[in-house]
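Not every chain is included here, but those present sit where they belong.
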Amino acid sequence: MPLALHAQDKAAESWLPSLITSTPQEGFELAVKLSRMGVKSTQPNKEVLFRERGKYAESGEALIQASHVVAVHFQTIAAANDYWK
Amino acid sequence: MPLALHAQDKAAESWLPSLITSTPQEGFELAVKLSRMGVKSTQPNKEVLFRERGKYAESGEALIQASHVVAVHFQTIAAANDYWK
Amino acid sequence: MPLALHAQDKAAESWLPSLITSTPQEGFELAVKLSRMGVKSTQPNKEVLFRERGKYAESGEALIQASHVVAVHFQTIAAANDYWK
Amino acid sequence: MPLALHAQDKAAESWLPSLITSTPQEGFELAVKLSRMGVKSTQPNKEVLFRERGKYAESGEALIQASHVVAVHFQTIAAANDYWK
């Protein structure tokens, strides 16, 4: 867990304007994005991310852990969207 | 956690139209599907998924982790369906 | 996390008609059942399940992980039953 | 995660009549009890439990995992008691 955001330049652009999506599928895709941004906030170096992605994408247990993070974010986004009811 | 969705072609078809199901059992099956889509969003290559599935489906601890992801998604879906009351 | 449910025949019978139980203890037992069904949805082969059960039931850390999945499902079931108040 | 509850005789006595406690501290103690019952539902054999307890109680990481399960149950019990407000 990084103590300081070692990104050369803090991610200035707005990447998360809202949690509201029009469909559950878009909500799921946003959950995947949030999970990745959580990784990026810890390790902004793209080469390292690309290298590590290559490794854990080949490991069943790491893939399950990644799916777990998506599930937590999807729970948040689904509540934000009143479950698209 | 992949930074870019390396699927050759982004999954275009609509696979998650709604969180609403008629029974808790269908809700549980949807939770299983969401857990798998969370894996697939990290690793879209079917051969790798099939290979890794073969491994973790033989490991008690990995099976518990997989069940944990299903539990988080089921919590979301159960709330979405007002617990089918 | 299996992409396809490798069960010879999809579990046709209805095993989860409702989340409503008469007591917290029954709710806890249902949470244990849901945790197991989450494992079974990943690995339907009874021999493998029995073999792996033998292993993780002897490992303190795996027992804690199993208890964790029960805790997540129990949280869902308790909310479904308005905490049996 | 056991597929069948291998206890010689199903735990007949009522051990969880209610989630309601008079204080947060009692709620925390109930959360500890639920965490242990989650372990016991997977492994009812007291000798194994005692042996494994001896091991993980000496491992920092296992102690953190155990605390994590208590945290999930405590979240459930706190909500059940309207946070003792």
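So that you can tell them apart, the chains are marked A, B, C and D in the order they are listed, and the count of residues begins at 1 in each.
Just so it is clear, contacts are C-beta pairs under 8 Å (C-beta built on N, C-alpha and C of every residue); 3 or more make two chains touch, one makes a residue touch a chain.
What you see is a predicted model; the values in this text were computed from it and never measured.
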Size of the entire homomeric complex in copies, 4 being in place: 6
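Quick note on the criterion: only the chains that are shown with their structure count from here on.
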Approximate Å spacing (C-alpha centroids) for the pair chain B, chain D: 27
Between chain D and chain C, distance of the C-alpha-averaged centres to the nearest whole Å: 16
Where chain B touches two or more other chains, by residue: 35-36, 38-39, 49, 53, 56, 59-60, 63-69, 72, 75, 79
Chain C-touching residues of chain D, taken from the complex the two chains share: 1-3, 5-6, 14-20, 34-39, 41-43, 48-49, 52-53, 55-56, 59, 62, 65-66, 68-69, 72-73, 75-76, 79-80
Chain B to chain C touching residues, read off their complex: 23-25, 28-29, 32, 35-36, 38-40, 46, 49-50, 53, 56-61, 63-72, 74-75, 78-79, 83-85
